[in-house]
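Below, a portion of the complex is reproduced, with chain positions unchanged.
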């Protein structure tokens, strides 16, 4: 069985590993497709982010779909051959947040391909994966494995949009139109937002955002003045979803959002400096969003329904044998949105 | 008629002015009590704050109570002799926020004793005031004019607490225990918070916070470690109300608040630098609060009910003839909470 192992910055190796065996509550999955995420790229490019660093070889990857190959003896919710999306999230089930149905805040979370804990939690870019049966969500409608591998980022986008409140009749700004930002655009639009504006500093992602639902796109390096017009009369947008992690995008959003508007911070940055008085005087709600909880099952149902234009977001597919090329391609924002690997 | 006029930093004059006359929808009020607010102190100490500067002589004051002396011909909701609290807020009534019942966000607000517009809006520290009948809220129960003059800061506190959501069963941290912070403590406790912790950098305000409802007070210059214990397991407090405007108080609150907790920023500061990833990962809601809307009438009803320990917050009363002494006293946080003037 081949796995994609990261040893540090720019040191990604395709390694042969022993095939795992499913326990009674687990299943063995033949992984078919895996999407490369921003955090995978951080490990690949920099060996980590912030204080989270790779300290031992770690299999990357947490956006995968595959087919059930073997069932543990207690498993009754799946059958051999099912196409499933595998949730990378394995909460403890017993901490106070798990008991409050907020498992994304679990105090003892295990998440595929994450170096936050040590030993690291190994990821899912491998040909065979053993996972808990309850982590595996079968598609009920005909679905391709490449669409199936969108379940995790779609769950992240759904959670972020849900944190923004109802989209009914809302005017929404999405800042940052990379793979997650564009998914957010699609989700916002399919939930009834009246007007969706997407921004970026690069043209190519904006074209994609337009395809998946943005009513207007603005390249802020060229059209800052256009964007600024939305600041009139204390601001235009009911909701902003900040998907870039860029400080300036956040600061600008405080001008563009209307009083008591909801600004969802999805992108991760570092220390940011903001004008507190603007937030106070306009009574803006700036709220974080992190991963997902029940949204994974919902994402699987939505993907099955075919109501989201996911294919417009998939720009490249590489066999796992060309994993380094795949990561380099994913690094290039002017040519790539989501890049996936195939495993078998 | 005497008025308290500010000409600039440390230049406060008691001036004789002509008595105003009430129009048909207005009343003439004999002002009895007026509380000195933090913004009054800013004008007095610095001639303004941020970009808001005194550019012409301005009567200060916006926390006043008095008795109705004359009624305009159309006024039918008041009678001569009524003790009223006068709302300093005069929204336009026709902008989109006024139409949405969010008049505190009015695009053309007039607010007593504010240099935000030019000509400035003259304030209410004067012996006679003409106000719109609908700005005047009569007390239905026996109330002293000094309690009555708490209506405006209490409305601010009520709005801030309301922005924090229901207090039922909540663990609440109030950072900054000055006059507004202490009012917030009192309001939080009387709405059922299970546990209220108040902080400050000075001991005296904390004693006051304890009197009005704090279950525990922490002087963060001496007991930072004690406060830090609340950061365990991703944070203890359901709600934080940040009433100091201090950057460090806000940054610290992000550690102490629980995931998805609500952090209400009430204190005004300038640019603040915060760890974005903490807000994101804990999905904190940081929201501003500004002035009040329907809370003024509510404050008047609450004051009338006698359920709030307002007297514990009133540390000094001066006749208006000693206004400079009153402002100097109000400047001293180790001896004063709320300082009021009397006018007649």
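Letters A and B name the chains as they come in the text, with residue numbers starting at 1 for each one.
Simple rule for what comes next: a residue touches a chain if its C-beta (ideal position, glycine included) is under 8 Å from a C-beta of that chain, and two chains touch if they have at least 3 such contacts.
Here the structure is a predicted model, which means the values were calculated and not measured.
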item: With 2 copies placed, total copies in this complex; value: 4
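In this section, only the chains that are shown with their structure count from here on.
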item: Chain A and chain B: spacing of chain centres that average the CA atoms, whole Å; value: 43
item: Parts of chain B lying in touch with chain A, wherever the complex brings them together; value: 50, 96-97, 102, 104-105, 107, 163, 233-234, 245, 247, 250, 259-260, 265-277, 279-290
